[in-house]
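Removed: one protein chain of the complex. Kept in place: all other protein chains.
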Amino acid sequence: MEKTVYSYIKAMRDIIVENKDFLTQLDAEIGDADHGTNMARGFNAVVEKLSEEDLDLKNVLKKAGMGLISSVGGASGPLYGTMFLKAANVAVDNTMDPNVLCQMFKAALDGVKERGKATKGEKTIIDAMEPAYEAFVEVIDSGGSVQQALEKALEAAKEGVEYTKTIIATKGRASYLGERSIGHQDPGATSFTLLLESILKNYMK
Amino acid sequence: MEKTVYSYIKAMRDIIVENKDFLTQLDAEIGDADHGTNMARGFNAVVEKLSEEDLDLKNVLKKAGMGLISSVGGASGPLYGTMFLKAANVAVDNTMDPNVLCQMFKAALDGVKERGKATKGEKTIIDAMEPAYEAFVEVIDSGGSVQQALEKALEAAKEGVEYTKTIIATKGRASYLGERSIGHQDPGATSFTLLLESILKNYMK
Amino acid sequence: MKKLINNPENAVNEMLEGFVKAYPQYVKRLEDLNVIVRSNPKTGKVALVSGGGSGHEPAHAGYVGEGMLDAAVAGEVFTSPTPDQVYEAIKAVDNGKGVLLIIKNYTGDIMNFEMASDMAKDEGIEVEQVVVNDDVAVEDSTYTTGRRGIAGTIFVHKIAGAKAEMGGSLQEVKNVAEKVIKNVKSMGMALTSCTLPAVGKPSFTLGDNEMEIGIGIHGEPGTHRDEIKPADEIVDELLNKIFDNLKLDSGDEVAVMVNGMGATPLMELNIANSRINDVIVNKGIKIVRTYIGNYMTSLDMAGFSITLLKLDDELKELLLYKSNTPALVQF
Partner (left out) sequence: MKKLINNPENAVNEMLEGFVKAYPQYVKRLEDLNVIVRSNPKTGKVALVSGGGSGHEPAHAGYVGEGMLDAAVAGEVFTSPTPDQVYEAIKAVDNGKGVLLIIKNYTGDIMNFEMASDMAKDEGIEVEQVVVNDDVAVEDSTYTTGRRGIAGTIFVHKIAGAKAEMGGSLQEVKNVAEKVIKNVKSMGMALTSCTLPAVGKPSFTLGDNEMEIGIGIHGEPGTHRDEIKPADEIVDELLNKIFDNLKLDSGDEVAVMVNGMGATPLMELNIANSRINDVIVNKGIKIVRTYIGNYMTSLDMAGFSITLLKLDDELKELLLYKSNTPALVQF
């Protein structure tokens, strides 16, 4: 990674803002029609708080996590906020060692699971994030590059999103729908996948 | 007139019920969308109170007037109620003398004018009723038949309705519209004209 | 038409039933009549009777109770009640001190209430009346029926009601009601039409981007249509028209009502009030009390009206007097 962590956060903001209406539309179908608005508000606030000069990985991730927590609200705020905070905790300065990245990914995943008390199969962020993490680690462990790992992770996340169409929601707003949530993809799993996509794109730039 | 007064009231009810939505639509355009509902409720109530055996002209007209007053409400209730009550006052038993009819018509007109404090040109019932009365009297005074008088009266009333399209309302709900009331025919003038039409038709039956 | 009703013809009756069942502590219904009276009437006072067409809920039955009305008469939807109903209301609440009728300025209301008043006077009951005409959207002229009565009517109920509760004579209660009427001005607008249950379709249609300025509370058209503007601009337009008609100087005191037409979210009324408050306060005028909510509605119309009441010491004291009714509790 030669890009600044700031450039990654900006790429995330851009992809979320671009897909704001799409995410909201997904949420309207099974939830309360605010996921796109929430995420866009949050990432806009985070980017506003940061500047190009913020180079310290740990610090930027922490700021981003705090920023998301204090500007998103709803279910996604604490979850995405925790994701960044937990990753920050295990980040080692500006080391981009693939193994550290794996640890950060794991810490983030565990943080989200702990905060939301959800496991795979409940139609949440986890359904994209957990397979993405597993794919990422597998590539790294078998000696693949970070780019390869990101590519596989994104693929797995996208499959996870597809999977959310087939299951009943038992967490979050959509859980109240029961069977009627089947057939609709999960907004949070989708936004997570978009974030991953923006990371990969920025990485390859 | 060989028909019972009851048959006339029923004919009035029928024409009003038939034109209920039309009258309401006219009122929606410049007023509060209730004229058809009001008139239909009133004439239905009046017919329900009367029976075929009610033959006494004065009494039936009085009952009808009271019935309209206590079931129509709004502006049209007191006005149409007064119309019938005042006609009843000067009705002479079951005399169908054309001159008595003229007097009844005049009493009715004066009653409405007094109750509503309106004069011609204010986009009200009066704009149909006054010309109708004048035409009626003219025919009778010049020796015409009651049927001829009713025909001319109906013609004049219809012209009156047309006239109401060209003027600004200054009485009733539509008065609040100012210039915007131009181009719309007055619901009350229309309902009066319908009543007259039903009288003529029943007379000729 | 999407309405939570059973049968349009029975809507007013069922509404009154549901209302008295909800509030036995406040009200009861006179048998076989569309008349709501206090369940624990206070005797030895001037009685206040108001009413009008239905569809303006909580007006008028919601204001029957301590410190406000003694009886409310409900007509059919948007249709003045008939004289016999008003007459029964007058008879039911008169206790020798006389009755004040509070009428909104519509031809039908005036005719029906006056006929009832004549009937009651024939029976020896002392009856006076006032006519509320607060809507400045309508031009005032001696050649027309004059201005409509809209949400400002609630202030007449509140203040005349307090005066009566405090023991004012019929003339005193009437005088203070007329003082309110002289000092209260309102203007409204609509974003959507209302739909009468008996009609089943909207009384008028507005484009997706249109609003009606100066709307009446019966869906009767207002002064003009316009493109929808930001709330602040709409507020300014309505307030300007009100200020044109109500002389207010720096240091004056007012009461404010921001009235929803029935389908307007409270969020939007609050947003409007933010601007209303700023404009008034910036003129050096003091707001003694603000009322935000659905006080005089128009069925399922979206829109709102602003009412300003200029206060003097007497009006202020009476406005702040205790009231305890289904729709307005204040202490």
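We call the chains A, B and C, going by the order they appear; numbering starts again at 1 in every chain.
Keep in mind that, in the parts below, contacts are C-beta pairs under 8 Å (C-beta built on N, C-alpha and C of every residue); 3 or more make two chains touch, one makes a residue touch a chain.
The model shown is predicted, which means the values in this text are computed figures rather than measured ones.
When the full complex is examined, the chain removed from view is found to touch A, C. Annotation: of C:Gly67, C:Gly222 or C:Gly262, C:Gly262 touches the absent chain (contact as defined above).
Contacts to the hidden chain, counted on chain C, fall at residues 2-7, 11, 14-19, 21-23, 25, 54-55, 57-58, 62, 191-192, 208, 211, 228, 230-232, 234, 256, 258, 262-278, 289-290, 292, 294, 297, 299-300, 302-304, 324, 329-331.
Summarising the interface, chain A meets the missing chain with residues 24, 28-34, 37-38, 41, 69-79, 115-116, 170-178, 180.
The definition used in the following text is that only the chains that are shown with their structure count from here on.
Put simply, the C-alpha centre of chain A and that of chain B have 74 angstrom between them.
The mean-CA centres of chain A and chain C are about 54 angstrom from one another, to the nearest whole unit. Separating the centre of chain B from that of chain C, both taken as means of CA atoms, is a distance of 32 Å.
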